[in-house]
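Here the complex is missing a single protein chain, while all its other protein chains stay put.
Labels A, B and C are assigned to the chains in the order they are written; within every chain, residues are numbered from 1.
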């Protein structure tokens, strides 16, 4: 099946190219009665925008419009169509890329699959595609908020610079969504360094969901962790996903990794809030590995669409790291997974809008 | 939607409990004309069986029957029903677990979700469920083999013991599917040690797919890596999935991580065979983190179904590690993802059965 | 997607050929806590069996087994696997049909699509496939019964013989499920007449669902009537489906066809219980047109698989009419649609198992 739809009961379909007229999302299955305004969505879109020139020199004054599904300020249960017009479209920047495949990008794989590609800024494979995810995620956030479920993502590492302390309120105080104020400054310094070198850098983002009742998820293939993994791995720059202890668990003993069961919950959360593919009621903890952005100014070996080996240096405006812009995208994907499972029939979970 | 179906065009539905009468899979969408016998499937099931008493003292003489979809030795395009009867069912071993939640297992989350659970050996959440996956994967293997696509999984690490060398032919020579003969012995020693301690241990499995043409996968949510992540994370003991460099990429520079584009393919494979969610034509490389098996003989704190705190020691026959039994399960899931995408419409990929 | 799965939240996957080892269904999504025994299902299977030699000389002692999903007499929320072994398999009867296409059957279209076909009794395209539907429908009936929803089908017409009176209790008193005792005799006479002529005959079946709350269905493509139409049209012999007034409505005036809205419901039910694709709370009334069974003893023109024109006369045991065996199949399909929609999120409908 074509891959631009995500979710089953809270379902989104996204569309749009980096340099086309607009991008958007249709949200189908959002329950009726949820108060929703363009400002609710705008707030999340702003968090995705390049902050303080740390990582991106671009300005994208994204404005979202709600074209359906909301009447007198609340959702009606019909599909919600969101559109964001592309305003900052200087496709001329990309003209010279029409005839060459950028390393690390999907330029050649798209052409191999489709026989054609919109080469302006990566077209559909551009990170700009995530605007629609964030907009849709904002609707999921409004819905889940009514059930006291919240999702927060933050930067654990940028390149080799890793957080040492964790301060929940610090996350929104710095442009990198980093929970460690001191490390946030070191990360910013690292970013400048990498930019000056004409290179790019990756990092690690952690996502924490709070307030989920036990029992969300659907065994055996649509386990909560399986769906979270798909949701997060579908973000362009993500190369790894882990739940709870994740890869650490590979070297642990059962007696270390098992969480004691208590009356109120669990005596630890090595599991990351998921057992047997179902939420346990504890915090859901997921981490993703973000690769360095493939667009760099340094010379790279590649070939032209005509088959000539060439050296390219990518010009134009490009980010140095997918962090921090990817942080609200990760939040959005987790929100969408949870909203979807919330709507699945749960004999033991009280369903209401 | 209920979660026991996987795939869209090559689609499997699995069923069965650990200690019920049988387990099975229905494969819908397998193209016609594929030669298929019970022996083809049996071969993969044998690889999943506990080998040489290294990890499991149990004997499960699983025999598969094909009940439909094959006529005169070849598939007909109609659903293929596979059934494996449970023979080694001593549910008495589990009687005392009816009233207590085992730490690290899905006992309580199933009960929280469904209000009822088949407590005999974990019921549906037992690792025995993977028998059906392996059986279905064997059918995918037969189909993909006709297109020269092959998938091989192997053990990279068991606990803290990691491979140092990689010898492709060694994989099938030792009971742990380990590509390093010397390390395989160290792993076996580690397993004995852990068993004697009444504990369990995890590890890392890598899966390599060869022969995939470029262009498999469906942007933007059903990317090849997103589907692989979901497929592998849906295996009970898996807590992390990474593609290519995976979590390493988080600390790499773009200039290190980007694979140079060449006429024949790519000058490196940091990407793990996937760019923009589409296969590149290079080997597809995925790794999973396997947690230690939660059933251990050591005393653990938990509660009874009546809400009384208790200490339990799990008796009966249980594995010390999900490795090596999980290795063919990982293969099966990757085979199923590839068979599915192979059948998706690909204008540039020649489709035939 | 392959077509052997029906439903989304109450979902069945069926498999099996007419003369293979067995047929079956996997029901995924049945809520936990529903009491279920093989006898419950057996009861519906018996209604599908040829009664009193009126239409079919065959005896099929179908016995269903439940292989999973039921523990201690109740469903657990995991997939329910049902298997019916084929006992009365005299495929020798069909040997001579391996090389010829029977008119009105799917022999040639299957071969055109798949390049191969199981010619024994029609293989997958045999009406015997509906055994699995009826078995699955019986599970839906048990589930819906807990919510006071019931479904009943009956024969309105057989050939040109149509009911004149409607007596609800008469339906189960005659072998044709006909609500008019006198007409039932006329129908039986017509059947004998047609059999003697070596021909076959069609009819009209009506299905009535009672107890559905208002609001079942999902606009705009998954309307209740759209799903019912798909469900019923997917039965082999069905060539038409209509809701409420159906084709009569084409010649009616709006002032005749509109149902007055009252406080308690509606002053009439021309709509057949569906408005805007949603149930109204009134009885849901659907009718299907059943074509005459294509297997007849009269000589017919056709071609061999080698391309030679021939005249064939179909021998062996075959029904004279799909009625009455199709009646419980129609019930099953409507039950499956309603069970599925019942589980969809409904803000105004109280959900519980």
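Just so it is clear, a contact is a pair of C-beta atoms (placed from the backbone, for glycine too) under 8 Å apart; a residue touches a chain by one contact, two chains touch by 3 or more.
Computed from a prediction, not measured in an experiment: that's the story for all the values here.
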**Asked** Which parts of chain A are in contact with the chain that was left out?
**Response** 1-5, 8-9, 11, 13-17, 20-24, 26, 28-29, 32-33, 65, 67-69, 71, 74, 76-81, 83, 113-118, 123-124, 353
**Item:** chain C residues touching the omitted chain (full complex)
**Value:** 1-6, 8-9, 14, 101, 103-106, 108-110, 112-115, 124-125, 129, 157, 159-160, 194, 197, 199-204, 214-215, 217-223, 225-234, 236, 239-263, 267, 271-272, 275-281, 289-296, 298, 300-303, 307, 309, 344, 346-349
**Request:** Since one chain isn't shown, list which residues of chain B touch it in the complete complex.
**Result:** 1, 8-9, 29, 31-33, 77-78, 219, 343-345, 347, 351-353
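As a convention for this text, only the chains that are shown with their structure count from here on.
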**Request:** For copies chain A and chain B, work out whether under half or over half of the interface numbers are shared, and give different or same accordingly.
**Result:** same
**From chain B, the most remote chain by mean C-alpha position** = C
**Asked** Distance-wise, how many Å sit between the C-alpha centres of chain A and chain C, to the nearest whole number?
**Response** 46
**Where chain A and chain B are represented by their mean Cα positions, the distance between them in whole Å** = 27
**Complete:** Expected list for chain A, residues touching two or more other chains, is 1, 8-9, 219, 344, 347
